[in-house]
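All protein chains of the complex are present and in place, except for one that has been dropped.
For subunit A:
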Amino acid sequence: MTVKIGVLALQGAVSEHIKALKDSGAETIAVKDASQLEELDGLVLPGGESTTMRRLMDKYGLFDAIKIFAKKKAIFGTCAGLILMAKEIEGRKGPHLGLLDIDVKRNAFGSQVDSFESDLKIDHVAESFDGVFIRAPYIKKVGPGVEILSTYNQHIVACRQGRFLACAFHPELTGDTRFHEYFVKITKENK
């Protein structure tokens, strides 16, 4: 069974996700309009600037469309995508999509000079994975239905809640497709 996974293409690291998904055996498209969601089994919310993406989502009807899409379909958010999916965001009134029962802190490790790479262990995915953290958030705490997949210095940096997957780092920049393969598997199971 093949699955078709879209990448929200308003802004950010879209082409890297498309390549990683293709290399993981999924069909894929860049999503700029709400009508494109109909044909999809899953969606990736890429890294980029969450405020920019949110503004464009609101303006072009994608915000409500993705909320409806999320009622049945799988979604994977990286970095800014994780922030869009969180139920609580430190310093912000109210969530964006509010799909994942997690509290997040934006730019949690500092500014760009504090951005870093570190080796990570990710449950179900890899004993060793190159975690690329760029002005990254982390997850302060998770609700009861959320499985923690990876931590860095006691901070939660990847999690799964049913058909929703999220991480604070950028697997799409590494050329290592194991995390994307895991999302393709989740999408297949959910189909």
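In this text, a residue touches a chain if its C-beta (ideal position, glycine included) is under 8 Å from a C-beta of that chain, and two chains touch if they have at least 3 such contacts; residues count from 1.
The rule is simple: contacts and distances are computed from a predicted model.
**Student:** Looking at UniProt, which of "NADH-quinone oxidoreductase subunit I", "TRAP transporter small permease protein", "3-methyl-2-oxobutanoate dehydrogenase (2-methylpropanoyl-transferring)" or "Pyridoxal 5'-phosphate synthase subunit PdxS" names the chain we cannot see?
**Tutor:** Options "NADH-quinone oxidoreductase subunit I", "TRAP transporter small permease protein", "3-methyl-2-oxobutanoate dehydrogenase (2-methylpropanoyl-transferring)" or "Pyridoxal 5'-phosphate synthase subunit PdxS" narrow down to "Pyridoxal 5'-phosphate synthase subunit PdxS" for the missing chain.
**Student:** Which candidate, A:Val14, A:Leu84 or A:Ile186, sits in contact with the chain we can't see?
**Tutor:** Looking across A:Val14, A:Leu84 or A:Ile186, the contact with the absent chain belongs to A:Val14.
**Student:** Touching the absent chain in the whole complex: find that residue among A:Asp23, A:Glu39, A:Asp64 or A:Asp114.
**Tutor:** Here the residue in touch with the unshown chain is A:Asp114.
**Student:** Which subunit A residues would touch the chain omitted from the figure, given the whole complex?
**Tutor:** 9-16, 32, 47-49, 51-52, 55-56, 59, 79-80, 106-107, 110-119, 130, 132-135, 152, 170, 173-174
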